[in-house]
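Here the complex is missing one protein chain, while the rest keep their positions.
Chains: A and B, in written order; residue numbering restarts at 1 for each.
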Amino acid sequence: MTVYLLCFILLLVGLYGIITKRDLIKIILSLGIMGYAANLMLILFGYKSGAIYPILEKGVTPEIMVDPLPQALVLTSIVIELGITAMLVALAVRLFEKYKTFDITKIRRLSG
Amino acid sequence: MKQSSGMTLIVKTVTRVSVWLIILYGIYIILHGHLTPGGGFAGGVIIALAFLNLMLAYGRDFIKKWVNISFLHDIESSSAALFLAIGILGIAFSGYFLANFLSGYGTLYRLYSAGTIPILNIVIGAKVSMGLFVVVWALSIFHIDKGGK
Partner (left out) sequence: MPVETWLIFVISFMILGSIVALELKDLLSSIIAIGIVGLGVSVSFLFLQAPDLAIVQFLFEIFALIILVRAFIKKDYHQEKPSRVNKILVGVTIITLIAVFFLSVNIFKSLPAFGNPLMETSEYYLAHGAKDTGSANLVTSIILDYRAYDTLGEITVLFTAILGALTIVRIKSRSKDSVEEQL
């Protein structure tokens, strides 16, 4: 219960950064924080106390294992996050070359 | 090679040895994805980091001479098509898309087991490693341009 709430606070910190920060870099970092919190929350839901990792070993009788389904979903989600981070960085650098600033309020003013 | 591009001689010499070990480790992680922790995603990122190591140590121009970037991009695109092709082979042999039509062969806990899973791991590893490296290589164009001005 406490762990869930702390993880939710981490998500809210990322949301705070997205809403209030005006630099593109800080917004990208905030998106990363929200992604970390969401992944961690999914894995927290699948933990079983006293269980071991879901990998069979030779000669060892299977014990109780943690839930492998959230792990499979999060594994793909982490790699997607990497691709999206690369795309956002490319977008931010392009904007910097055009407007010479990372401030989103100035970028909005210059465009129109 | 010239000393002007990239880092110092010590870094280049260490990189020349260590890059092959890193690539070997990535291939090990990919091939043993169905037995140990790891798999196509982790191994692909390791191989991309090895290429990135080479690019940071030797400079961007050396990489352009040494590997064919558009060929790497072709590998990335064709591995996506290969994934689909394996899925369609599943229709042909087992009746539904992405079926594991080789799962009967091999024994558990051995490298030769698990049917199509190691093949798909290799395809995903090629896709992830080449895709990430091509993106980082493309991003470094900006870096060169800013330095020149």
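Note that in this section a residue touches a chain if its C-beta (ideal position, glycine included) is under 8 Å from a C-beta of that chain, and two chains touch if they have at least 3 such contacts.
Everything quoted here is computed from the prediction, not taken from an experiment.
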Task: Sort by label and list the shown chains the missing chain touches.
output: A, B
Task: Kindly note down the residues of chain B that lie in touch with the hidden chain.
output: 29, 33-39, 41-42, 45-46, 48-49, 52, 56, 64, 69, 76-77, 80, 83-84, 87, 97-98, 100, 103, 106-109, 113-117, 120-121, 124, 127-128, 131-132, 134-136, 138-143, 145-147
Message: Counting contacts across the full complex, list the positions on chain A that touch the omitted chain.
response: 1-10, 12-17, 19-23, 25-26, 28-30, 32-33, 36, 39-40, 43-49, 51-58, 62, 65-69, 71-76, 78-87, 89-94, 96-97, 102
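Following the convention adopted for this analysis, only the chains that are shown with their structure count from here on.
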Statement: Taking each chain's centre as the mean of its CA atoms, chain A sits from chain B at a distance in Å of 23
Query: Once bound in the complex, which stretches of chain A touch chain B?
result: 53, 55-56, 58, 75-76, 78-79, 82-83, 86, 89-90, 93, 97
Task: Using the touch definition up top, name the residues of chain B that touch chain A in the complex.
output: 36-37, 39, 41, 45, 108-109, 128, 131-132, 135-136, 138-139, 142, 145
